[in-house]
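Omission of a single protein chain aside, the complex is shown with its protein chains in their original locations.
Here the chain labels run A, B and C in written order, and each chain numbers its own residues starting at 1.
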Amino acid sequence: MSTIAPRARGRRAALALVLTGVCLGTAGCSQAYSASGRLAQAASDASAQTQTGALTLRLSATHRLPSPATDTALSDAIDKLGQDDSSLTSADVSGGLETARTRILSKVRTGEDLLARARHLTEAGAGQATTDALVRQLQVTAKQLAALQKQLQGSG
Amino acid sequence: MTDPLPQAPSVDARVVDARLHLLDRQVLDVEGDPVATVDDLEIADLQYGERLPDRPAPTISALISGPILTTRLFGGRTPPGRLQKIGWDLVADLDIVFTLEVKSESLEVTWFERWLASRVIGRIPGGDHDPE
Amino acid sequence: MKAVLGLALGVLTAIGGFVDIGDLVTSSVVGSRFGLTLAWVIIIGVVGICLFAQMSGRVAAISGRATFEIIRERLGARVGFANLVASFLINLMTLTAEVGGIALSLQLATSLQPTLWIPVAAIAVWLVIWRVKFSILENVTGLLGLALIVFAVAVFLLHPDWQSLGGQLLLQSPSQGSETPATYWYFAIALFGSAMTPYEVFFFSSGAVEEHWTRKDLGQSRVNVLVGFPLGALLSIAISVTAAIVLLPHQIQVTSLSQVLLPVAQAGGTIAAIVALLGFVAATFGAALETTLSSGYSLAQYFGWSWGKFRRPAKAARFHLTMIICLVVGAGVLLTGVDPVQITEYSVVFSAIALPLTYLPILIVANDRDYMGDKVNGRVTNFFGLVFLVIIVIASVAAIPLMIISAAGS
Partner (left out) sequence: MILSELLQLPVLDAVGTRIGVVTDVRFALDHDSGDAHMLGVLIGRRSRATFLGYERKTETAPALIARFLRWRARGSFLVLLDDVRSIEPDGVRLRTDYRRYSPELP
């Protein structure tokens, strides 16, 4: 037994329907759900993870971050890059975006390699020069990813 | 605005509205331990059919708790045999909670609590000790 | 010393409720993406939670009724039940996230996989609830949680550009801002929801009953609220600021707990990082205790069961069984490999949806002379209570649409 009168129930259902419609409509137009939006998202996320790696490595080299935390931060970044990698690989994109996808993916993979090296370095304890070089490479990759993201947003 | 309605004839007693003051209120036992929530009330001398003016007014005969709550939430009827009642005569005091004049353990509504306490929770080490 | 320890309930509620895993991450995410342009939400949120926590504490002290009893008494069995289902699920999500948060914090401290820590964390939470007295629980976690003050210290050690930070407070967005309005408002609601999470009032009011507060303790209740929650807000803002100073310029959008730690390490080195880690563990552990207890409190109070840590477990059997089941479910969910950080991000938004049904009954009962005698709300409290109710309703209505439009803030 419900105390809601049928008419009120009908009105509620209609309202819910309209609301859902509005939400889906705006979502459809929203960049967050478009193919280029998703690519841009992956690029910006990968850029952030690569920067995180650079920062972590720098802090670790100057003995500011305890080694378990360094290890965790690097492996978190590697995991997240791995997620970007697989989402990019499986992304269903049409012709124009295919090149963008390939370029982002290649940078993501560069980032993954660099982070894996970073993790190795922190475990083995490398010299200042090697670390600095790696930090710079990570930063360069991050900037390239950020630039790719900007391009996508500009075009999309 | 219509004319304000007249006040009802006053009675020499405390006046309460069942839904506002009694339903969904906490019931405590004589020691202040929670027993149940008032999920419904049983009213004696109130039947379907004509009401003869000279019959005595119906009275609340029991607080009902337990399975009846499902009926209130989702509708349907609870079979009379499954009503878990606490007799109105056990109520010692009523303010914003009901206080009973008996211990929680003596009531049917707490059977599951007692069963759990003796069979499960009481058997886990430390379950029967005060926290330290 | 007694006066200091008397603050413990407020401090624990605030450390565990205001600065839990959800807030550690959300504050940091927001700082790293929006700078300080959303700090005003934290400030509004803290005023709101102070107002309603104070009311619920006063109701508990005067009438002995904890929040969920009131919710049922005022909203009735049905609407109360709808609120129970919503609150309970949100609470379970948050509990899961907090246990995961303990595991993530311990991973940062040891680099051992979180999957190893999850059962340890869940069992430790249960043991504390099972055996440890309420007052010890609140004092220890509250005091250890104060370690998070290191974030406030870090802000100064980082020598920020105060002028630019001040400008961000006045909504001048930092240069890297490429965020859409929908995302901005989505995070505003997430921050608001995380500041006003319902379990904080469930816990605070039930804690007041656990500690047998009476009319005499009203002053203490007020001080507890006015010290505890603003402290929580301060820490939350400090976390945001550190992220805004260190992470925002690199465009590092926070997605994991390890990133929250980096600014502190940059500011204060290893020692600061270790202190912060201690704070992470204490805050998530405190929040795990709070949410676990709240799951028991809300269910027991709705159904009228015997509850409370001041009773031996066998005298509150259903209450304890509920908490055990919740911990088992939470740990089980975590072991499937879900990311606790993601759970918190959803749970704070869902909390925003459930807010009105929790705070309306508190406001109404705080005005009811049957419950409160002469200690009913004053005009000023009622005015602000109403203002916040309006804000709460708006946030609650806007939460889901914004979540969809902004793709959950991505």
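By our rule, a residue touches a chain if its C-beta (ideal position, glycine included) is under 8 Å from a C-beta of that chain, and two chains touch if they have at least 3 such contacts.
Owing to the predicted nature of the structure, the values given are computational and were not obtained by experimental measurement.
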Query = Touching the left-out chain: which of B:Val35, B:Ile64 or B:Ile86?
reply = B:Ile64
Request  = Touching the absent chain in the whole complex: find that residue among C:Gly100, C:Gly207, C:Gly385 or C:Pro401.
outcome  = C:Gly385
Remark   = Out of B:Leu41, B:Val102 or B:Ile124, only one touches the absent chain, namely B:Leu41
Inquiry  = On subunit B, where is the contact patch with the chain that was removed from view?
reply    = 4-20, 22-23, 40-43, 46-51, 53, 57-60, 64, 68, 71-72, 83, 88, 91, 94
Key: Where the unshown chain meets subunit C, residue by residue   = 74-76, 363-364, 367-369, 376-377, 379, 382-383, 385-386
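Keep in mind that, in the parts below, only the chains that are shown with their structure count from here on.
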Message = Suppose each chain is reduced to the average of its Cα coordinates; what separation in Å results between subunit A and subunit C?
response = 27
Ask   = Which subunit C residues qualify as touching subunit B in the complex?
value = 63-65, 69, 72-73, 76-78, 80-81, 130-134, 300, 302-307, 309-315, 317-318, 320-321, 370-371
List of subunit B residues in touch with subunit C within their complex = 19, 23-27, 33-37, 39, 65, 69, 72-73, 95-97, 104, 112-114, 116-118, 120-122, 124, 126-132
Key: List of subunit A residues in touch with subunit C within their complex   = 19, 22-24, 26-27, 30-33, 41, 44-45, 47-49, 51-52, 54-56, 59, 63-69, 71-73, 76, 80, 142, 146, 153
